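With one protein chain held back, the other chains of the complex are shown just where they sit.
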Amino acid sequence: MSDEKEFQLNPTPHLDELEKGPWPSFISGFKELAKRTGNTMVRGALDQLNYSYETRLGYWKGGVVGVHGYGAGVISRYSMIPDLFPEAKEFHTVRIQPPPGLHYNTKKLRFLCDTWERLGSGLINMHGQTGNLQMIGIGQDNVQEFFDEVNKEGWDLGGAGAVVRTGASCVGPARCDQACNDNLKLHEKMLTYFTDLVHRPQLPYKMKMKFAGCPNDCINSIQRADMSFIGTWRDDIQQDDAEVEKFIDEKGMDYVVNNVITRCPTNAITLEGKKMVIDNKDCVRCMHCLNVMPKALSPGKDRGLTMLLGGKGILKMGNMLGAVIAPFMKCETDEEIEAVIEFVENIIDYWADNALDHERVGEFMERIGMHQFLEDMELDATIEMVNHPRDNPYFKASHDHDPLAKKG
Amino acid sequence: MSDEKEFQLNPTPHLDELEKGPWPSFISGFKELAKRTGNTMVRGALDQLNYSYETRLGYWKGGVVGVHGYGAGVISRYSMIPDLFPEAKEFHTVRIQPPPGLHYNTKKLRFLCDTWERLGSGLINMHGQTGNLQMIGIGQDNVQEFFDEVNKEGWDLGGAGAVVRTGASCVGPARCDQACNDNLKLHEKMLTYFTDLVHRPQLPYKMKMKFAGCPNDCINSIQRADMSFIGTWRDDIQQDDAEVEKFIDEKGMDYVVNNVITRCPTNAITLEGKKMVIDNKDCVRCMHCLNVMPKALSPGKDRGLTMLLGGKGILKMGNMLGAVIAPFMKCETDEEIEAVIEFVENIIDYWADNALDHERVGEFMERIGMHQFLEDMELDATIEMVNHPRDNPYFKASHDHDPLAKKG
Amino acid sequence: MAERTWKTIESGPHPYMEMLHPVCIKNYGKWKYHERPRPGVLKHVAESGDVLYTVRAGTERQDTVDIIRRFCDLADKYCEGHLRWTVRNNVEFMTPDWSSVESLISDLEKLGHPIGGTGPSISAVAHTQGWLHCDIPATDASGAAKSIMDTVYEEYVREEMPNRVKLSTSCCEINCGGQADIAVVIQHTRPPRINHDILANICEMPSTVARCPVAAIRPTTVNGKPSLMVVEEKCIYCGACFGACPAMEINHPEYSKLAIWVGGKNSNARSKPTTMKLVCHGLPNNPPRWPEVNAVMKRILTAYKEGARDWERVGEWIDRIGWKRFFELADLDFDRFLIDNYRHARTSFNTSAHIRF
Partner (left out) sequence: MAERTWKTIESGPHPYMEMLHPVCIKNYGKWKYHERPRPGVLKHVAESGDVLYTVRAGTERQDTVDIIRRFCDLADKYCEGHLRWTVRNNVEFMTPDWSSVESLISDLEKLGHPIGGTGPSISAVAHTQGWLHCDIPATDASGAAKSIMDTVYEEYVREEMPNRVKLSTSCCEINCGGQADIAVVIQHTRPPRINHDILANICEMPSTVARCPVAAIRPTTVNGKPSLMVVEEKCIYCGACFGACPAMEINHPEYSKLAIWVGGKNSNARSKPTTMKLVCHGLPNNPPRWPEVNAVMKRILTAYKEGARDWERVGEWIDRIGWKRFFELADLDFDRFLIDNYRHARTSFNTSAHIRF
């Protein structure tokens, strides 16, 4: 494609403004790429983008492009104004599932780059908001070949549409001292297990899963995933008394009072001289004290995960956060991990069988109500599921319920 | 009616159990009354009540009983089992508006008692939950005469049904050091002004007003009234430094820290030695510090009231609390009070014109939405009306709104 | 009845000024501070230096002219002929004279009226009409209130609770008794049975249909007459229809149970006002003394008394310790019905990883 003399770009006066300023400019990157490779699709994309900046409107429309055997994973884009910008009349995106935690080695990455430069635009999103490697800009004719090439090297497509979507995990135990759960492993096993549901739309709508090593939730799982898996612990916070004392000596007592003691959401921490006393029964595992004093405090040893269900964006209902569905599940041995996956599968099956079209699991739960959901799923109600018990009497009270006959 | 020999009561074995225990027994009271007066209606009521205790069911039904010219104020009750208990086949209640604050002189009260003993059962509720003097138990034939007699002495009927209901006020400035507003006066003027609406059902449904002298809200106005008027202030809390110091000396520093400083909901109070420093800009007028230290702290001097709209019980929607509609209104001079009444009248008119049948003003606002309500009422939106701005984008955004052109 | 000669004066609420104790009139709006010299007694001090003592006593609420006249006697004897009632049906006697306080107390106690309900005590139960007068009650709130006050009597006459405790009992789900620290309310466990015999004659059908919060009532024809039916799958047994139409028979000796609610708060002190939350349902409606209800209430009150800090209301205490701990301490079971599934249900869900173990 590239020529002897330098490849010419068209004027993009609006975009050029985005080459100014200290932050790395994607426009400069695009131009560099186009010039070096002479890839006309990139030039066309720049031109159309510049036109969008001028007219303040977008010009892509969808279509259907895919790879053999799969029903999802490629986002097709055709220009609505191909006469104006014929070079970018096709500009599809291939979504690739990255390794949990977004760790790479250069060999694998260079291979992706080389293949992509050969068959696609050379533009890559690292990463999409859901966590995909997004290979942006390819013509329909090259899609299958690109997929086959990378699939040989262990890469598989991600989700799009009414499927289990690409999972996302924080850096996790690979590098984080706060990780209470091996989220990378769970992520890998879970998504591998549901691979069929990732590739072939068979669900009412999208189903996202995100895996956080601890309640800091660096992967935004509660707000952005239908299923949120968050590492936690249920015994006592581990304390290193000597380190606590050192911390107080270094930072001063005021600092500790103002930044730790008074900031615990349940006032679970008191000071006795230079000893910190945590009433672990009151601790809600918010992570704050551990964040401020990571050397002195660590999560407990009896670890597992909390699972929340029903998070999603604002569409239709307004933003929905995931709600606790399982306060604590062990998740270390293979059996434990399988039990978690089974639990998830039951929910997916139930949702898939009963939800309306385009109805995410949170909306579905909202529609049928928590009582029905728990009953059908044969789940115990636990107080951890709610901030507080109901404040209205509008429910079908069971006549057989005897509050005086304590269970167990 | 009464006889030479002691008037005989029928056995009421279930009710007799309620004569036991240290708390004053209404059953004993009823029996005493019946025996002394020989009032058979009281005996009948006791008998039917005992039967209710036995069968665990109620046996009154409504009807239509009233006084000349009014459409409300009498709650009619007919026995559903007059054959069993003919003595109480009629058992109507006359609701009488008490003086704001429930203050009485014995002359007026004795007159009520005497008239009631002559024409009714002699049973009186001091008071109903809405605040009425409830004269319980009278035959239809005596209702008008009873009303005429007490009306001559300045008593008027209270509300029932789709009317402005009897108002209720806390003890207020008559005896309370916290009162920031003359709620008794406002109550008297307001209810007198709306007297026609109290007596003649012309509204979509009931409209309750409650008047609290301060945010302690001893009259439960926020949860129990469609319109809640709460005395407050907008300048600084008055402090008597010497009394603060005395308080600290007497109670000890710990007590002050644990019961005042750390309990302020906005952490607006700090201690400098034995001086309390209140950041009045952060104070939300919750009353707590003033409650703990009434000798040292008093409400500010620039007083007025906060008005909330839409409180009511659980029916249909679940419990609704009133929501701030006017953060601050002066309410001292006659003109100011009239302005408040006019404000209220506008709301009532608007609601009356637009609400559905049986729709209280809170439900109505809920249905039409706050935007429509504010627009139609020509009211400014203020940040005090909400806990936080909206968290969903689902509204008709005005194209003309220019956020960069600051108002004023 | 004789010819009516009186022409109604629509006077509205009775003017209050003439009702006030002279010391109240003199110092109206000019009170400086208050103290509580002992349980059941308040001392208000005015800017003028005037002092006014208030003695508060418990009453039957369902009073009689005899009871009221006896209060009037005391008011005449000690209070220049003035007295008042509180919003919780306690009676209050005011006098500037400390020496009157003692004899007033002893006179009241002789009449069987406990002195208390002030400060951090359990005040009188706010209750409703029940079987004595209402047309839709499933229980008797007055009787339940009496049995509860017998149970908590010692806490009425003392000031030993962490903060004021406000109780209420209501005789149907409508809950005229309002939001309280601890409340007892009816909860039905099956749909209304429709009395088709009377329905056609007494029912304003469209109103009744409209009253149902879940649109479970539909027009139908029974024996050729227009009538109503209830879609039982939808019905949430709330009884709202019974208030609109007596043919919608919701009340039943067995299927009308009692539920306990906690954490309602009306004041703005510290925290904002809160609604109360359901913590126990399915208790038998067991007159005349409702022992099961009393037992649960007592358990909650004991836990609160032991665990809460000064000035913490029941709901604020629970907020601090968490609902999990509350259920443990009050020895109550959590079950799925306690999870909201009504309009704003999701706003009550725990959408966080904050969990107490």
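A, B and C label the chains in the order they appear, each numbered from 1.
We take it that a contact is a pair of C-beta atoms (placed from the backbone, for glycine too) under 8 Å apart; a residue touches a chain by one contact, two chains touch by 3 or more.
If you're wondering where the values come from, they're calculated on a predicted model, not measured in any experiment.
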Of A:P100, A:P201 or A:P389, which sits in contact with the chain we cannot see?
A:P100
Just checking the interface: what residues of chain B touch the absent partner chain?
215, 217, 222, 230, 232, 234-235, 265-267, 281-286, 306, 308, 311, 320-324, 327-328, 366, 369-372, 374-375, 380-399, 401-404, 406-407
Considering the entire assembly, which residues of chain C contact the chain that has been omitted?
268, 272-273, 344, 346-347, 351-354
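The definition used in the following text is that only the chains that are shown with their structure count from here on.
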Chain whose mean Cα position lies farthest from chain C:
A
In whole angstrom, what separates the CA-based centres of chain A and chain B?
51
When centres are defined as mean Cα positions, the distance from chain A to chain C in whole Å is 49
Where in chain A do residues touch two or more other chains at once?
391-394
Enumerate the residues of chain C that touch no fewer than two other chains.
173, 175, 213, 275, 342-343
